[in-house]
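Worksheet: the structure to be examined is printed underneath.
The other protein chains are all here in position, but one chain of the complex has been omitted.
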Amino acid sequence: MVTIFGLTISEIMNIMVKEGVSIPLIQPLIDFLLKIPIIQYVVALILWKPVFAVLILPGLGGLMISLLFIIWFERKLTARIQWRMGPLEVSRPIAGLMQPMADGMRYLFQEVIVHRGAHKPYFVQLPILAFIPILLPIVFIPAGSIYGINSPYSLIITVALLALIPVTIIAIGWASNSKFAYIGSVREAFMYFAYEIPFMIMVLGMIIIYGTADMATIVEKQGIWGAFLNPFAFLGILITTAMATSRLPFEIAEADQEIAFGPFVEYSGILFGLVMTLAYEKMYIMGLIVSVLFLGGGGGPAIPLLGDLSPAIWLFIKALAVMMVMAFLRSIYPRYRLDQALRIGWNSLISLSLLSLVVAVIVRFMGGV
Amino acid sequence: MKDMAIDIPVEPPAELKSLFIPIPPEYVEDAYNKDEYLVLVGPQHPGSGHMRIILRLKGDIIMDAIPDPGYVHRSMEKLAENRLYIQNIPLLERPSIMDPGNYNLGYVRVIEKAMDIEVPERARYIRTILAELGRIGTHLYDAGILAVFLGHTTGFMWPFGLRELICESFLRATGTRITSSFIVPGGIRWDLDEKVLDFINKSTYTLEKRLKGFERIFIKNPAVISRLRDVGILNRREAIEYGVVGPFLRASGVEYDVRRVEPYEAYPELDWDVPIAEDGDAYSRFLVRVEEIYQSISIIRQAISDMPGGPVMSEDLIGRIKEKDKVSRDIRGYFYRIFSKLKLPSGEYTVLTEAARGTLLYSIVSDGESNVPYRVRIITPGWAYLRGFMESLKGSRVSDLQAIYGSFGYFPPEADR
Partner (left out) sequence: MDEHIEFLKSGPLSLVKRWGAKWSLWPVHLVTACCGVELAHAYACGYDGERLGSLNYGICRQTNLIIVEGAITRKMAKVLRITWEQMPDPKFVIVMGACGLNGGLFWNGYHMVKPSDVVPVDYFIPGCPPTPEALLRGIRALQDKIMTGETNSTAKFSKADLSSIIEIPEEIKQKRVPTPPHSIAKAPVIQIDGQREIEWDEGANLIQTLKKDLEGLYISIEMTDLNRICLKTTPEKTPEIAERLKFTFDHVKSVNVVDVPNENKFIIEYVVSSYGVKDLMPVLLSIITEIPRDNPRHPSLAKHWPSADYMEREMHEFFGVWFEDNPWMGRNFLLSPDTPEYPLRKDFKLPRETYVLRGDSR
């Protein structure tokens, strides 16, 4: 008898099925699959809530879908504003939705050049290492009853892990050994401090309002959305999201016309595909956090047919909405200069975040939520 | 910072040798010893045109900028010495193909001046319209490039959409989108009919309406203003000293416009202003050109409404054809017979034209016997203000390079000829 952690396989199966995601819409299919030998283990594992949270929604699957969608949406929206069509011919019936897919395929089969001056091991492994701080926060973000790890400090851990992403970008720039990459890395480092401190102050404000750093509790407590409880923090966090994910008014570290994609200048092939999507992936995580803190997380009218999946879908839609707002910025703003962006970060954003902290304390003393 | 500087002999980066950088190794060594570094921008760089700029940086500040032009030097001055006067018209319009009216006009006026050819009035008006259309087109082009250099893609697309109107006007009037070669010595190649003039007139109204939208999203955008204001300042004295031309000179407060100073074509008969700015920064350089678009629109409308009738080709030239050979009033029927034997009297002839980006100088030396020019000297506006452009970079930040580049509308094919 094979045992894992003192449990037999059938006991593990029981746990997984009991804690599995229940979706009434496809329940007959799941029941059928659970009767087939071997496959039942796979299905049960995927549907087990912690694994489901990491792999499907809001985890890797959601990440991929949102990535493909938001790149298409951004190009399409920008094109519509600019009096043109945007990607179209690749798949006419669905308005060119396959375009990011085609670009991804092209990158995948393109040569990866590691140039002579690069620090080769880091140059190759850093784009992949950068996925760790991207994927780990997802474990802590609850979508209704679907979550990976439930912790009273989940919000703090998520924010701390997010703060690691710029470090990998700086390291990428260093490993590239190119002047534009160096300039880009230094800019990234400057920007990092300019947005990270106000961001943390504003998150602290929200923790004060809700009285907890547990995201599941925060979602439960939001009778009124956080955006209405503390609009200053909401506005501030939207701006920091734009800064943190290098959206256009603050696309300074990888300004392509100035320093030719900064830290990513030397990357090619699939490695460039990985580093280029870093900002979008970060934007997805930030979108999830904004939805949890301000937009009621997985809350929303429950859809009975989807069962446990319903809050996850709501969370996903809200995160996408935040990303779509960010995508809109591209077509109306030029980019700021580094010193101007830093001034915005250290003057306006810090003031805004302190104001939101005051509002948070007031809300707390008025009775909180 | 002196202590931080490297004291060991510095080996200049390998790329400086392999890329044929025209700067001496001592300069590189000096820069690296002073804790400064060199960055090569271009020619394959998203924020440079067909040229390389060598920046010497201290931190984020540009200490020195050395241009490396010539990537589009197509040897026009030499080629022009080997071709007939009439063959040079398409050749000498290539420096800046979005501005064909002014480039044709400049060259053709040299020949007319040398041979004392009187141009009929209708032809002068139509030439004015073509020149102003080219001016609008070029300013829109430069506005688009400035926008994309600042990362504002909508600001790139909208002017290029409006440029389609200009291209369509050229297409209907002359038969090609941009390289028209339409203006010939003595007049123009054929007359424009009412329908074409009406189209040009109507498109100016569309242009004006759409420009208002562009003004909202780009020109008056606070982020754009903060990027351009107080950046790359050339004051009046510097602008004069470095020989800056055209709208960039007027942005520094010098009221110099060849159309006013040495009037030609129909300009003295029309009513228009010369926009001037005092600041000399990137934003005023941009605003002066935006204002010039409105002035050009007004000039075009006036020229169309005041358009006189009559021939479009000079009788001096038409008269050389025997009566029985005259098939039509325009030049198409007997182009070769008139122009292939064209000879200028001996001497040097210099003519200034206000092209879109500034003063365009054509100087032809003729020996009086050949039917090709002996020497053609072309000073394009880009070549004239390159020095001013480089001087205005000093002391700015790295990100300002693109803002200043765009504000000058520097177009290397124009400068390199």
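All chains are identified by letter, namely A and B, in their written order; residue positions are counted from 1 within each chain.
Note that in this section a residue touches a chain if its C-beta (ideal position, glycine included) is under 8 Å from a C-beta of that chain, and two chains touch if they have at least 3 such contacts.
Quantities reported herein were computed from a predicted structural model and do not represent experimental measurements.
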Inset, instruction - Would you mind listing the shown chains in contact with the chain that isn't displayed? - result: A, B
Inset, instruction - Would you indicate which residue among B:Y32, B:F248 or B:W383 is in contact with the undisplayed chain? - result: B:W383
Legend entry - Which residue of B:W158, B:F182 or B:F286 touches the chain not shown here: B:W158
Legend entry - Touch with the omitted chain, as defined above, among A:L63, A:A79 or A:A279: A:A79
Legend entry - Residues belonging to chain B that touch the chain removed from view: 19-20, 22, 43-46, 49-50, 69-79, 82-84, 90-91, 94-98, 113, 141, 144, 156-158, 160-161, 163-164, 167, 177-179, 239-243, 249, 254-256, 261-262, 340-341, 346-350, 352, 359, 361, 363, 365, 367-372, 374-375, 377, 379, 383-384, 386-387, 413, 416
Legend entry - Absent-chain interface as seen on chain A, which is shown: 75, 79, 82-90, 96, 98-99, 102-113, 256-257, 260-261, 265-269, 272
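Note that only the chains that are shown with their structure count from here on.
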Inset, instruction - List the centre-to-centre spacing of chain A and chain B in whole Å, with centres computed as mean CA coordinates. - result: 47
Inset, instruction - Name, in rising order, each residue of chain B that touches chain A in their complex. - result: 37, 39, 45-47, 60, 147-155, 157-158, 161, 217-218, 221, 223-224, 226-227, 397-402
Legend entry - Footprint of chain B on chain A - complex, ascending: 78, 81-84, 179-180, 183, 248-249, 251-252, 255-260, 330-340
